[in-house]
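Pasting in a structure now, in structure tokens, and then I'll have a few things to ask.
A single protein chain has been removed from this complex, and every other one stays in its place.
And now, subunit A:
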Amino acid sequence: MSLRLEPREHAPLGLRLLVSLLAGAIALLFVAIPVMAAGANPCEAYVLMAQGAFGSMFALSETLNRATPLILTGLAATVAFRARLWNIGAEGQLYMGALAAVLVGSGFLQLPGPIMIPAIMLAGFLAGGLMMVVPTMLKQRFGADEVVITLLLNFVVILFIQMLIEGPLKDPLSMGWPQSVPLLAEAKFDKLVPRLRTHWGLIIGLVSALLLWLMVKKTVLGFEIKAVGENKPAARFAGIPVDATMLKVALISGGLAGLAGVGEVAGVKGYLSADLSPGFGYSGIVVAMLAGLSPIGSVLAAIFIAAVFVGADSMSRATGISNYLADLVVALSLLCVLVGSFFLRFRLAPANPKVEA
């Protein structure tokens, strides 16, 4: 009996979950090949990875610490992609958010202590948001492709940051390291647990996910974003302000990525440097895809990706296998989820259903 593809009327939630889970699992399985090639036992490697990611309070904290920016960049991609706005610039938006946090929170402005943290968050959100609003306006005005613009802006931003931290923002006490002046103590996020690195940024990420879920499911804005994303002419005809809605999406998307940058500066490093993010912005796209553009799913996907990175680091220390393995898992899981999403749209059916004689 041969099989054929048939379009689905709709994909149930369970199936969507299954696709994401399978994508992650298959990606992990594939990694057995390079692990064996490196002469190690894949089963051992998996155990080491799991222990490295979840095996102790310290490991768990490291994983959640890694997941924190990924949740926010994942949500940034989620909200944009839902509206068919292709924001590939979360990396640059993250750095702009971090920059804004440093500008507001390192003593250039005299702010009373209690409003310091809200102030750097707002500044970071707006800075990141602006980085997405401008490309969106260019798209609306001149038809400029937002994929190209946001992608290229990532490189512009990082060069700009490098210029600043080698120049006007450079910390005179850094002994020559290219890093910015540090945040004031009252601008830093508290740790969630003493002596562990997980910080309040995680709570910000979780709350953002909840708020985004609420927005998507329950609000007029979510309704309008869906209409605009799925059929622009019909949305316009029905009186939904298409351009304004897209700009709101851009602000939220860029703003969430900006918040990720604020969290890294205020929660982890304490200052801005050019190695603040090892590609959190790009990984956010994988997170969103793996989550099937679900806000709550983004949290889980971010933790999965973070666990892969943290686990691979620890395994690599134990076995000597390169931690590039983590990048391989992430890339493979993206590929798997893309293949999987095809099966969300189509089902395999027997080519010859029963036919009465």
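Definition applied: contacts are C-beta pairs under 8 Å (C-beta built on N, C-alpha and C of every residue); 3 or more make two chains touch, one makes a residue touch a chain; residues count from 1.
In this text, contacts and distances are computed from a predicted model.
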UniProt names the one chain left off this complex as which of "ABC transporter ATP-binding protein", "Carbamoyltransferase", "NADP oxidoreductase" or "cysteine desulfurase"?
-> "ABC transporter ATP-binding protein"
Which of A:170, A:197 or A:236 touches the missing chain? It is A:236
Residue-wise, where is subunit A in contact with the chain that is not depicted?
-> 4, 6, 9-10, 218-224, 226-227, 230-231, 233-241, 349, 351-356
